[in-house]
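For this depiction, one protein chain was excluded, whereas all remaining protein chains were kept in their positions.
Which chain is which? They are A and B, in the order written, and residues in each are numbered from 1.
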Amino acid sequence: MNMVDAVPLPWVLAVAAGLFCIGLFGALSRRNTVGILLGVELMLNAVNLNLIAFWRYLEPNVVAGQVFALFIITVAAAEAAVGLAMIIAIYRTRLTVNADEVDSLKG
Amino acid sequence: MNILIMVIFVVLAAFTLAAGVMVVTVKNIIHAALWLIASFFSVAAMYLLMEAEFIAIVQVLVYVGAISILVLFAIMLTRHVTGEGVRQLYKRWWIALIVAAALFGVLIVPTVFNYEWAVQPSGAQISIASTVEIGTAFMREYLLPFEVASVLLLVALIGAIVIAFEERSTRRRVLTLAEEVEQRRQRNESLRLAPTTHASETSE
Partner (left out) sequence: MPDIQIPSIDLGVSLQLLIIFGGAMVLLLADLFSGEGNKRIVGYIALLFVVGAAAAGVPYWDAPRSTFNGMLVLDNFALTLNWIFLLSTAITILISLEYLPRQGIERGEYYALLLFALGGMMLLAQGTDLIVLFLGLELLSITLYVLAGFAYPRLSSEEAAMKYLLIGAFAAGFLVFGIALLYGATGTSSLAGIANKLGSGLAADDVAFMLAGAALVIIGFGYKISMAPFHMWTPDVYEGSPTPVAAFMSVGTKGAGFAALARLLLVALGSQYATWGLILAILAAVTMVIGNVSAVAQTNVKRMLAYSSIGHAGYILMGVLSAGSPAAANRGIEGFLFYLLAYSLTNLGAFAVLIALEQRGEAAWSLDDFAGLWHRQPFLAIAMALCMFSLAGVPPTAGFWGKFYVFTAAWEAGLQWLAVVGVITSAIAAFFYLRIIVQMFMRDPVREISPSLDRNLMIGVGLAALGVIVFGISPTPVIDLVQGSVLALSR
């Protein structure tokens, strides 16, 4: 009675790939910087799902996959902290958080 | 029993993806953040299903407990401009949709159809790495990444302070709710009196 017997690995990977692409869509299409960060968080979650699935199905007796997932969570937290601090700082001077309005530099 | 697990997995997977879609499409950014929390929870449930208890707990603690709350705080501190009524997607959002769909197509082909996965023989008794082993791994094989991660967190700490910290003399006082309501009332009044001046109104 465990998930390895019940659910084939490609299913899990397909879910992860789907979540990654949903996050990608969000990061590409949102105007709001917070919205873009939410999309990136979804992408990182998909990666973790992938890693845990690989760990559980392929080599459950080695910790590498889990450890890697933990590092990714750490990095995601650090990135979110810096990003949200920046959003607040920009808001204070600008009163907008939309990425296309934060654009005095011509592309 | 296997059927039960399969059903649970399918329900969780469907919920995760649906919540993900809501995150990237809903108009109100606060709702998007709440949907993100929902999707974090169901991913954590999938971790539990895969017997990765420690990661599941960390997922809930860090993602739900820290990152999501941080996001909600950021939204609320900047709420004048993140609420409803603002267009949330770029006009050419369909390009993003095509890119994402194309990438999904590229990823899914080798993932699902081509790959012969070296899955452990089913039914065999296998040992699963426990939380204790994760802890020891951090002190042994993964000592270097562990140290680097700590430096990374320190940098993020310093960085967030450097970015968001203002000198005391220039710091703006955070308004209380009552003051805010009062300010909004005054602004609305001035809007009624002189509709042309509203452009210069700010939330200060």
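Here is the rule we use: contacts are C-beta pairs under 8 Å (C-beta built on N, C-alpha and C of every residue); 3 or more make two chains touch, one makes a residue touch a chain.
Since we're looking at a predicted model, the values are computed, not measured.
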Where the unshown chain meets chain A, residue by residue: 13, 20, 23-24, 27, 33, 36-37, 40, 43-44, 46-47, 50-51, 54, 58-59, 64-65, 67-68, 71-72, 75, 78-79, 82-83, 86-87, 89-90, 93-94, 99, 102-105, 107
Touching residues (missing chain, whole complex) on chain B: 106-107, 110-111, 114-116, 132, 135-136, 139-145, 148-149, 151-152, 155-156, 158-159, 162-163
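Just so we're on the same page, only the chains that are shown with their structure count from here on.
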Touching residues (chain side chain B, partner chain A) in the complex: 1-6, 9, 13, 16-17, 20-21, 23-24, 29, 32-33, 36, 39-40, 43, 46-47, 49-52, 54-55, 58-59, 62-63, 66-67, 70-71, 73-75, 77-78, 80-82, 86-90, 93, 95-97, 99-101, 103-104, 107-108, 111-112, 115, 117-120, 122-123, 126-129, 133-134, 137-138, 142, 145, 149, 152-153, 155-157, 159-160, 163-164, 166, 172, 202-203
Complex interface listing, chain A residues touching chain B: 1-7, 9-15, 17-26, 28-32, 34-35, 37-39, 41-42, 45, 48-49, 52-53, 55-58, 60-63, 66-67, 69-71, 73-82, 84-89, 91-92, 95-98, 100
